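A single protein chain has been omitted; all remaining protein chains appear in their positions.
For chain A:
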Amino acid sequence: MTSYRNGGFFNPAYHDTETLEIDRRASSKTHHTNPYDNQDPTWWGDRASNDDAIGRVPQGGWQEESWRGRENIPMDAISIRPRSPPRHHGPNHSISGMDSEYNQSRSIPLPSSSGNMTMRWRGIAMRRMSMFPDADHTQTAFTEDAIWNEMQNEQQNLLEELAALSTRDRIKAIRDLPMSFKEKKHIRKELELQSSRKSRQFTCLADCSEKLSLFSRKCGYHVKSAKQTLELWQGAMKSIGGKFGTSVLTYFVFLKWLLMFNIFSFLVNFGFVTIPLLVYKHTPNISQNVNNVPQNVTFRGLEILTGVGYFKYTVMYYGSYSNGALVGYNMQLAYFFTIAVYMVLCGISLIYSMSVNFKNNYVLADSASNSAWQLLCTWDFSVTNEKAVKQRRNNLCVQLKESLSETAQQERLTVSEKLKHYGIHFGCWLLSTSLAFGCAAGIYFLCKYEHKVLLQTTNTANWSLLDEAKTLLVPFVVSLINLVIPLFYSLFNKFEHYSTHRKQIYALLIRNVFLKMSILSVLCYYWMNKVPAKDPCWESTVGQSLYRLVLFDFLFLMLGSFFGEFLSNVIGTKLIPRMGVPEFDVARNVLELIYSQTLAWIGIYFSPLLPAMQILKFLILFYLKKVSLTHNCQPPRRSGRAAQMQTIFIFLLFFPFFVGALSIVAYTAWSLTPSEGCGPFRGLNNSFTAVDVWIDDLKNVTGSQWVIEIYSNVILSEIFYFLITLIILVIIYILWQVTNGRKELIRRLRQQIVNEGKDKSFLLERLQDLQKSLPNKTTKQKKQKGSMKQHSDDHSSGDQSNSNAMVQALLARQQLEEEEKRYSIGGVPVPSEMSNSSPLMQAMLARQLADQENEDQYPMRDENPSSSSALAQAMAARNRVEDEENNQYDVFNRSSAVTQAMQARRRAEDTDDDMGDLPHPVSNVMMQVMQARQQAQEDDRIQWMTAPPQNPGPSGSSALIQAMLARQEAQNEYDDGY
């Protein structure tokens, strides 16, 4: 402790550190009236005798004043840290709030009438108060004021922060404040006041920019509210969420999202591809090969299901589009780029929403699946239905109980049980995989068969109804498989026992995805490889197949909600009550949506208007599912992790399905030869050649050289892609490393928080110990102090022999501060019963006493040093001598203890010379001591008649101390006389 103190004292760098600025507040203490003016006259005496020794520094008081100011720092720092904050405030404000006490000049005028000084003072008092909560009760009002003041400070600080921001940011920041409306309004008003005061200086420019930002803000609000007006199905969504909660709502949100994709796709395709064709068709000079519906093809009704026949000659399919004689419009390019741009935009939008969702829901998310907080803080506030709330409460209770018993259950499993579980898992996976393969193989052979049958009647125009109906076989089977097999998979859940609900859902998802992927890949293989070889207009044929698939998928979705939900509801309520009312299976339903959207993506090349069908399908499906849900289903029993499931759905939509569809379309465009007889790309090797042709055409146009350059050097060059890939790989690697580093950092920070928490609790314990021990020790003094206001406990005497060094130091500091105040105010000596404290303690205290006295002696000389230990006295004396040397006698540079006696003597001699009325120096040291003592006492009586009777020096101290004291007294006298 001592070394720390010394460091604090003699190291100039310590005094100059900015971080300790806080304690400038100490200077305000002089302005406070001391309520203990006339207390304890005996102490006065003690003090007075000491003061003579100190009072010899005529100058340099200022120096020590600043010393003292800074000396308080550690004390304040200590008292601030362990206080338990009365309120919570933002992490930003807690630190700067303290600084703001010193930045008052910049701040806005507050309603507070109290000046800076009192405010600072109260800040101290509050800290003191919170450190010793069992202090005097009269402080309570004081503390409230202090809290209020600190709040004011915080507010000012906030205002300053906000004022520094731009208008837009400021509005956002104000909106983001967790405050009540009134408070926000107040802050806004204050800021406006401030800025209006400021902006008077800048005139026109600021005005303009202000108006502009206001205008843009208003526009933003209008756009926002317009967006909300256009928002589809608000009421329906609210009622679904109100009854079934957010997890079921994700299905409908997802459906809406997909609907938006399709609307965009339809608009683009219709606008850039279909409309030009239609416009061209209706111009008078029609070329017959566009509108080539043969005379014998009529609309028979079944076409709506099959998509063949009459539809084949409409703009529904690829085949009807031609590059023939459209003047000034390149249908090839339009067709190619529309689809390419749409696919790219879809991809970007998917990747974007996937990454945002992933960031929000996975990276930060807790890994523990069933943690208690997860259950508690995900209570669905949007659920408004009374019955649903009741059910939710029950479910939550069950889940909480489950989460409590889950860990125990895990441990109870024996090896044989585990083996059994693994066996069942393995069997289920095997069965589901083979089922998927079987279905895929079956569909492949069915396709082959269909093709063979249909090829027998080469002219499709002459198809009978039966022939046409035969085309429905494949889509029917595919949709049936899609309906039945997932239900079958759901049955597996009855046998399998996954440890968590989540694993179960994931298993189900993976199986269903696998099934759908295998079916789609078989179909695509068939379309890409078998159909082009045999069909003169194979793209339209594929388009028809897709049309049928989309349509049948829709029919079976309706059937599915009938069977899946209505029937099981009937069975559950009427026939087998044990099964209960079914829940809405979000995962299965979303996968169905994903599947049908994939069909639409694949079909976009072969049938550009397929999105129109998709829009209709989704619109109908929304209402159908809503009705089915509200009539047949009950709210889900488990509050699943809706947000994470949504992320998974988006990921699934992107990864196997969108990427698959994109690669199919890309393969078709790059590698397959378009049919000769129909479509915009007839006569080309592949669809992409259209771009080549276009570039070739551009060569004749002047000024388009750069396009060709870019095309040949960037788009067509492998090196470009190679470099891009390399760069991306490097970036990924770096980001991966950064992620790893952050993870490590997070781990360490967590550890640090835990450690800090331990420290905190340790210090709090210490503090409580201290508080417990303090009141007992100081009761005696408290009585003496009477109506003490500010620092009831500060003045603990130095007799805490049982507490450790740190506590002692703490107390000593407090004492010091106390003393400082009193000195500065009334110059009243402080009672300090330090005779029985430990030597170390004594030394520290004494030193500080001495220093304070040093500071105070110049203005007020009526203080006497209290009796302290030899060490303390010696130190004080030394300091004083040094000061004197510096200030008055530059000749005396010696600082050793031995030489001090000499100095004293000389000084005494000097005094003699100067004053003439003082006793002559005695060569013998002892003699000098005795004389000096007497002199001092005499002088005291003469010079300060008002002073209370002096207490002679400590009786129990050794001769050495006596000597020292005497010497000091002599010095004092000298100073006084001087």
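Definition applied: a residue touches a chain if its C-beta (ideal position, glycine included) is under 8 Å from a C-beta of that chain, and two chains touch if they have at least 3 such contacts; residues count from 1.
Here is the rule we go by: contacts and distances are computed from a predicted model.
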{"item": "Options \"Calcium and integrin-binding family member 2\", \"non-specific serine/threonine protein kinase\", \"Major facilitator superfamily (MFS) profile domain-containing protein\" or \"EF-hand domain-containing protein\": UniProt name of the undisplayed chain", "value": "\"EF-hand domain-containing protein\""}
{"item": "Sole contact to the chain not displayed, among A:K211, A:K224 or A:K503", "value": "A:K224"}
{"item": "Listed residues A:N361, A:Q504, A:N686 or A:Q771, member touching the removed chain", "value": "A:N361"}
{"item": "Given A:S382, A:N529, A:S712 or A:Q768, the one touching the chain that is not displayed", "value": "A:S382"}
{"item": "Residues from chain A at the interface with the omitted partner, ascending", "value": "85-88, 91, 171, 174-176, 178, 180-182, 184-185, 188, 217-218, 221, 224-225, 228-229, 238, 245-246, 360-362, 364-366, 368, 371-374, 376-386, 388-390, 393-394, 396-397, 400-401, 403-404, 639, 641-644, 750, 753-754, 756-758, 760-761"}
